[in-house]
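Only one protein chain is missing; all other protein chains are in place.
Each chain carries a letter (A and B) given by its place in the written order, and its residues are counted from 1.
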Amino acid sequence: MKPVRSNSSPLTGRCFPWFSIFFLLVCAFINQTLLGAQIQSPVDISLGDRALRFLQMRDYSVRIVAVGSILIGISCGMMGSFVVTRRLSLFGDTLSHAVLPGIAIGFLWVEAKDNLALLIGASMAGFLGVACVTLLKKFSKVRQDSALGLVLSGFYAIGICILTRIQKMEFGNQAGLDTYLFGQVSSLSESDLWGICISLALIVLFMTSNHRELLVSGFDLEFSKSMGLPSEAIQYAMWGLLAFCVISSLQVIGVILASALLIIPAASASLLAKRMSTYILVSALLGAIAGFVGAFLSFLGQRIPTGPLIVVVATTFFLLILFLRPSQGIIVNWLQSRRQSRQIEMENMLKAIYQVMEKQEFSEPAVRMEEVTRRRGVGKDSRAKEIESLIDSGYVSRSYEKNKFAKLPHEQFISLTPKGWENACRIVRNHRLWELYLTNEARYAADHVHEDAEKIEHVLGEETVRKIERLLSNPKKDPHGKLIPSLVDVRKGWLPEFPLNKNE
Amino acid sequence: MTLIPEYDFKKIFFEPWSTLELCIWNGQIILMGILVCWTCGIVGSFIVVRRMALMGDAISHGILPGLALAFICSGSMALGPMWIGSCVAGITCSFCIEWLRFQTPIKEDAALGLVFTSFFATGVLMLGMEAENAHIDPECILYGEIGFTPLAPDLKLGSLRLGNQALWTMGGVFLSVAIAAVVFYRQILISSFDPILARSMGTPVRQVHLGLMLSLSLATVASLEAVGVILVVAMFVFPAVTASFFFDRLSSIVFFSLPLGLAYSIGGFHLAHWFDCSLAASMVVFAGLLFIPCCFLAPNSGILWKITSLRNVGR
Partner (left out) sequence: MRNSQKPIEIHDLTVSYQKKPVLYGIDLEVEKGSLVGIIGPNGAGKSTLLKTIMNMIKPNGGYVRIFGHPPKKGISCIGYVPQRESVDWDFPVTVMDVVLMGRYGKLNWFQRIRKADRKIASECLEKVGMLHLADRQIGNLSGGQQQRVFLARALAQESQLYIMDEPFSGVDAVTEKTIVLMLKEMKKMGKTLLIVHHDLSSAKEYFDYLLLLNMRKVAYGTIQDVFSHDLLQKTYGGRLTILSEMASQTAGNREIEKEAYSTSE
């Protein structure tokens, strides 16, 4: 789904930065007000109590966890919408793996789990990783997919090397760095929250102030260059933000799965949204929900890492959207196709009735049901059912007539109602007009056109019919020499004493 | 204790081989490393030339739920059920990716990222829940511990003791992959280079693809306990990419992954001894260290030559 350029007024672009500064203040406010009792060891509390405790949000740390996971979901969701539309999903994955050595070195640097040091280390490693991929792609014959694989696994290996090394050093046992692999939301601290808030505010600031440039350069890079927009600068700024966003969320979701929170909400949003602005909103919303629910579940089961939980929740939402979405969802599609099949069946049956009547030269208003079903071929029972449904929808009326041989059951006769007649005429007309169009305009042989007309007749709209009629100067007969029911016949309804086209 | 310990040639290169027991112990580790590198190198060469390096990444992650399920059902870490489980998960994973790609508006890269992270997360959760009442080590599957290789029980044939079981298994996997690669080389080559021609000659392109995916799963599972699911990606990609700087025939690339595997394993082992860190990870780091000079200095395609020639053109 391509993002469509939204028609925002030029004014909004200019006043949005104020909004994000406001947003930063709100974040600060949230942080300040998050005061409360420190969390006690929650291990021995039952599941229900824990759920209650989380939902009541009385604890300070619970609040931090909830707010943190929601904010991370939002920022990843927003960033993800750009990552996915620009087809950079796997860059996100590589980036998140590549920060591992940075985290390890940052830890080593201050010999403690200091957030700032980790952040700086991670940022540097992340940038180095992305630079490696870019350089490999640009200067060597290594293809992009291989380059991503190389950097991803190579950097990750360095990270593991250093981590295992750290564990053998004297201060290593207090590291708890393995929470960075899969994330552990309960280890989120206030300073982490600050990092998250800042990165979110930066993202919002960046997106709102460069909203149009982002849209244009994402949709058509060449065009945006030709317009003189600073595409390159925006590209690099986006990289920086992406790195920042991934790094600030590592505490919650972990290195290995960080890309999932970028990709999955955005991919779900791409199924729903048609405009970039709604896209970003939906994606952020889904991210927030996934973050919150994941954090909640992780809080319930103390030992389960948060990252996988968030991902599983996000995937569940994705699947729900995929199957239930209104436009192309599988269930909706199925209903639609059933409706269409019914419609086609009905139209074919009406046509068959018309043809039987035509064979009798419209002498009788009613036709034998036997004959109609025979004409439609295969499966007498199902055909009878189709007629029933035609009767139910008021296209056909039924009459019985006593059989000549009294012992046999009554013979069934059916006749078209005015509504049925109109539809039958329409479908036969479509069929024959199309055959004529194919033979006259597209130069097909007359024995070739029937099969195609069988399909087209169901989708030929009034407007197209008019066009074809004009093109063929209101024809009367189809290539096989049969009469084409005219507009007058369609409108007139069935009049038995005044058979079709008698005057011709 | 600092991050980079003092470089002591004797300690690094002689100490591991000073006594017979140490020789046997470390020799098993290195042999395991070599076998893993060879198996993954062969499969990886084909994967990389088909531009499916990231598919390899995705599948190696995506097999995790299959492994977890196989473990929960069979209760053991034996290769058989693990492989079946991983194959099922791997094929499901690639099927999901293809389905999302072609049947929904989701793009290829997003589909890849979406499916494998979801699979991986499910697998981690399953393992996490199982870890409470069983003694499976999720860490081992995720990061691998090649150092435990010598601890594996001996393979017994009647009363005959044939030596380390893990090594035998890995050796068997390597042999089967190598034989398959030699026998079906022609089919893989043609269906990778020109699938249309391949199909016109009656080569079952889809089956070749499927076979590659299966051997990818097999290689991943077999090397799982040694290197883990994430580092195995490096084992797939590094040999092939490094070799492709020097050779321009697929068969040479495949063959060159053998000496490279030897170098990775031995080099990585000593590197790990120096730094006293994870063996598997240092094998990959060594691979990376080998890759960098190759990337710059390789004849014809090295970056350095390219830059100088560009400059000459500029003049």
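We adopt the following convention: a contact is a pair of C-beta atoms (placed from the backbone, for glycine too) under 8 Å apart; a residue touches a chain by one contact, two chains touch by 3 or more.
All values derive from a computational prediction rather than experimental measurement.
Participant: The chain left out here touches which displayed chains?
Facilitator: A, B
Participant: For a quick check of understanding: of A:Leu214, A:Ile234, A:Ile456 or A:Ile484, which residue touches the chain that isn't displayed?
Facilitator: Spelled out, the listed residue whose C-beta touches the missing chain is A:Ile456.
Participant: Given the contact definition stated above, which residue among B:Ile253, B:Ala272 or B:Cys295 touches the chain not shown here?
Facilitator: The one listed residue touching the chain not shown is B:Ile253.
Participant: Of the residues A:Ser191, A:Ser226, A:Ser337 or A:Ser393, which one touches the chain left out of the display?
Facilitator: Checking each option in A:Ser191, A:Ser226, A:Ser337 or A:Ser393, the one touching the absent chain turns out to be A:Ser337.
Participant: Considering the whole complex, not just the chains shown, which residues of subunit B touch the missing one?
Facilitator: 49, 51, 183, 186-187, 189-190, 192-194, 196-197, 199-203, 244, 247-250, 252-253
Participant: Over the whole complex, note the residues of subunit A touching the chain we left out.
Facilitator: 141, 143, 337, 340-341, 344-345, 348, 351-352, 355, 375-378, 434, 437-438, 441-445, 448, 450-452, 454-456, 458-460, 464, 467-468, 471
Throughout what follows, only the chains that are shown with their structure count from here on.
Participant: Distance between subunit A and subunit B based on Cα centroids, please, to the nearest Å.
Facilitator: Result: the chain centres lie 34 Å from each other.
Participant: Taking the touch rule as given, give the residues of subunit B at its contact with subunit A in the complex, in rising order.
Facilitator: Interface residues on subunit B, with respect to subunit A: 1, 3, 48, 51-54, 56-57, 104-114, 117-118, 120-122, 124-125, 128-129, 132, 142-143, 230-231, 233-234, 236-238, 240-241, 244-245, 275-278, 280-285, 287-288, 291, 295, 301-303, 306-307.
Participant: Give every residue of subunit A touching subunit B within the complex, in rising order.
Facilitator: Going through subunit A, the ones touching subunit B are 1, 84, 87-90, 92-93, 97, 108, 136, 139-143, 145-146, 148-150, 152-154, 156-165, 168-170, 181-182, 256-257, 259-260, 262-264, 266-267, 270-271, 303-305, 307-309, 311-312, 315, 318, 322, 328.
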